[in-house]
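One protein chain omitted, others in place.
The chains carry the letters A and B, assigned in the order they are written, with residues numbered from 1 in each.
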Amino acid sequence: MDTLQYALRKLVTGIPLVLGVTFISFVLMVYFGPDKTYELIGKNATPEQIAEIRSQLGYDEPFFVRYADYLRQLVTLEFGYSDSTGERVSRILTRTIPVSLALTLPGFVLGNVLAVVLALVAGFYRGGLIDRAIMAGAVVGMSISFLIIIIGFQVLLSSSYGINYFPVRGWEVYSLADYLYYVTVPTLAIVFVSLGYNTRFYRAVIVEEMNRDHVRTARAFGTPPIKLLFRNVLRNAAIPIITRIMFSIPLVVISGSLLIESYFGIPGVGKVTYDAITTGDQPILKAVVGATAVLFVLTLIATDVMYKVIDPRVSLK
Amino acid sequence: MLNRNPRTLGAVAASIAIALLAGCGGGGQPQTNADGTPLKVYRHSMDGAPVNLDPVQSAVVYSNFVVLNAYDTLYSYKYLARPYELKPNLAKGMPEVSEDGLTYTIHLKEGSGFIDDPAFPDGKGREVVAQDFVYSIKRHFDPKNRSQGAWLWQGRIVGLDQWKDDGADYSQDVEGLKALDDHSIQIKLVKPYPQLTYTLAMGFSGIVAQEAVEKYGRELSIHPVGSGPYKVERFSTAKAVLVPNPNFRQEPVDLAAEGFDPAVHGDYGLDAIDGKAPPFVDRLEIDFITETASRWASFTSDKEVQFTSVPVEQIDSVLGSKQPVTVSDAWAKRYHWKSGVEAGFIYTYFNMDKPYFGYNDDPAIEAKNKALRCAMRDAFSWAERNERFYSGIGTVFPGIIAPVVPEFDPSLSEASVTQHMEKAKQQLRDAGWTPETLPELTYGYSSAVFYRQVFEQFRGFMNQLGFPLAKIQGRTFATFGDFNKAIKTSQLDIGGLGWGLDYPDAENTLQLFYGPNRTPGSNNPNYANPEFDALFEQASTMQPGPERTELYRKMNEMVIDDCVAITGMSRNKVYLWHKNVVGVPDREILGGFWLKYVDVKTGGSEE
Partner (left out) sequence: MTTTTAETAPAPRKQGESLWSKAARKLLRDRWGMTSLVIVLVYLGIALGVWAGLWGQDWNTLTPTINAEASAEHWFGTNRNGQDIFERSIFSTKTAFEIGLVVAVLSTVLGAIMGAISGFFAGRWPDEIILWLKGVLDSIPFYLFVAAVAFALQGYAFSMHVAMVATFWTTTARLVRAEVIRLKGFEFVEAAHALGVPEWQIISRHIIPNTTHILLVQATITFVSAIKSEVILSFLGLGVKNGVSWGLMISESTNEVTTGFFNNFLAASVFLFVLVMAFNMFSDALQDAFDPKKT
């Protein structure tokens, strides 16, 4: 009961955050965003036709009317139709979000699991050669641009200059085999780019835990490494690790896939968002930004509530 | 330049991988008909995706291509005759035109039906009638449809513009656009419009059913309901899958009437379709693949798409010679091929609105500006533009009458499209321009890498002419819409553009320089020459013929002499398609119409 109340209270504090996000993104993406009018006009448009389209798109409405309209859409979850394809925005999202999840989830999971494992190893051998090798690898990984990784993997795995086993682009998934065929290269790229950052972060957390007295004591008493790491270290390091993972989720769903999807031509929500940015398709942008903001705030609240459940000492501030 | 072996090996490896994977997965599509005969599937590819399949918004070539297969039009073009020739499609014959050229009467064929769709009672597609055509054109004048094609008929059809101003009420009749009965249409024009019939062969005039518009609303754009040869079964920005429309009229192909020439088309196996009624394939798949490398890989794997245009990067390895364009023997043995010049051209325009660059109240400055523009044109090398970016196979021509139209004049002097750097520098000096006094000019382009490189080449030429680098400023636009806005609001000084012809008549490119069409219309340079405008108006009501052609050529020379643009070049494309495909692809004026005739040979392996 107490927890529920706490969650509800948190939910209320989330409202100004959602309002802020929607307001800023509205100002940036909608109000100052690209002008769709000149994409829609015919080859020989007259000023009247241009005015007509502007009015159709609602560009001639005053600022606050448009913002209020956005908030109404956000509450009713009714975002209308794409200005490019004419497809219902809700239909676009339900079609593309599963694709993005299927695309990024394996890389996301692998990237985090591998990083935790590497961090445990590095933390266990802290200061030793293995630790230094892993950390040097992490710095190298962090220093390579995501774009270079994507292009590099594509050349190595999908072109005739490499092993050429995987598609250059596309997403024609009807079976598990298709799925593996299309998902492998993006997954490798995602793992590679996130591994360096994740490993460093998790190592710092784990080293902190290793320095605690009870771990030192356990180690001194000769607890086997695996048991030590899993029972004494990982359990206590779980909170920061889970927090990090949870906070990456909204970003994984949307922006994490933006680059991958636009490069590999995969029809996920990242590609749709990217196309919406570059064509000024505001109904889609509004929906995506609104959804991300709400998702983010919900994650924030869920994390707080989780802390509370795990550790009752967290003050109910 | 490249060794071919590794690629072939790679393709083999890829196809093995695909075969293995597909083998264990089973794939998602049926491979045979219900009676067990193998399914005839033709897989087409395009280098871009349509965003919208509503005829009123089919301005983009990719949209138009698919729209023409899903929707029926009154007229179309003969499959094989070149130069392009109109022929009746849903219309029974060519329009009956009154003596004064103002009244057109068109009779429709009977028994052509819409696809079966839940929009119709009992889900059965009904017959197409004259009222459907009237409704479809009216839709362009209904503001809520955001028509991109209304300009074709604006101010031309009696009462249509008024109908729009009166609130676009479909129950109101339009004086100049009437169904006389279920199978007769009458169009009344304000003034003669010889290009009208051409407009009735465009995707814009595709015939929609009011029931479907009412049922699907804006989502008609992804769910086409038409009476064309095919029905769109599935559509995304990656792929469209079409199946034959069973209610499409049975109309056997008459190859001779389509312009069949054994010398040109003899090798394509077209006799197989003579006398049979299209469509012939059981399924038509169109893959939209923007990245050239993956399109090429998909085509050369021999398992996927059966058609491609040859990407610029591959031209050197595929072609046997460039002048004329021929494909090397090895490739010609493997695939059918065809090369064709585009129906359109690319040009770089100068904005005449700018007093430091174009028109000026002071005649002395105006003359000086003209000298500057002419010098810039002479400093520009079409040969290098062609070589670097279009594999050196584009067709460079002076002026704005492109090689694809009948009014093209091959004897015109090449001086305006040849680089004369010394002459250009001299011109600048004579007019009194120095690096210090040269104006700072803004060149706009959309931010894709290709256009940035094109810009850098342009700036390089101007740099050689004497412009300091900083005086040719690039301005990038991340969206086409914003680029277009900058052009249409006259913000830029220079911009690189392309124009695709809507119909094979030079009027379509001459109007790009007609004064009253100034921005936001299609006259991007804001060219305003009263002499040109008078000739244009005179020619616009004339029927094709030598008199009109002469006026066209006079206008063309004015544009060249006034140095309003650096123009132009028609790009050339080389197409390859698999040997088991029966067809002659076309992406220009005929466009999507040819897919109606495509057939695929089954059984019997290829060499």
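In this section, a contact is a pair of C-beta atoms (placed from the backbone, for glycine too) under 8 Å apart; a residue touches a chain by one contact, two chains touch by 3 or more.
Owing to the predicted nature of the structure, the values given are computational and were not obtained by experimental measurement.
Of the candidate positions B:Arg82, B:His107 or B:Arg388, contact with the hidden chain is made by B:Arg388. For the options A:Tyr161, A:Tyr174 or A:Phe230, the residue in contact with the chain missing from this view is A:Tyr161. Only one of A:Leu77, A:Ala133, A:Leu147 or A:Leu176 touches the chain withheld from this view, namely A:Leu147. Contact with the chain not shown here comes from a single listed residue; of B:Glu175, B:Glu422 or B:Glu456, that residue is B:Glu456.
Check B:Lys338, B:Arg475, B:Arg553 or B:Lys601 against the missing chain and you find that the one touching it is B:Arg475.
Although one chain is hidden here, its contacts on subunit B can still be listed: residues 2, 291-293, 313-314, 388-389, 446-450, 452-453, 456-457, 459-461, 463-464, 469, 473-478, 482. Touching residues on subunit A toward the chain that is not drawn are 16-17, 20-21, 24-25, 27-29, 32-34, 139-140, 142-148, 151, 154-155, 159, 161, 168, 197-198, 200-201, 204-205, 208, 250-251, 254-255, 258-259, 262-263, 273-274, 277-278, 288-289, 292-293, 296-297, 300.
Following the convention adopted for this analysis, only the chains that are shown with their structure count from here on.
Centres computed as Cα averages put subunit A at a distance of 39 Å from subunit B. Subunit A meets subunit B in the complex at residues 34-47, 49-50, 52-53, 56, 81, 84-88, 159-161, 163-172, 174-178, 180-181, 265, 267, 277-280. Across the complex, subunit B meets subunit A through its residues 6-7, 9-11, 13-14, 17-18, 21-22, 24-29, 51-52, 54, 57, 59, 143-144, 146-151, 154, 218-222, 236-239, 289-291, 293-294, 297, 478-482, 484-485, 488, 502, 511, 517, 520-522.
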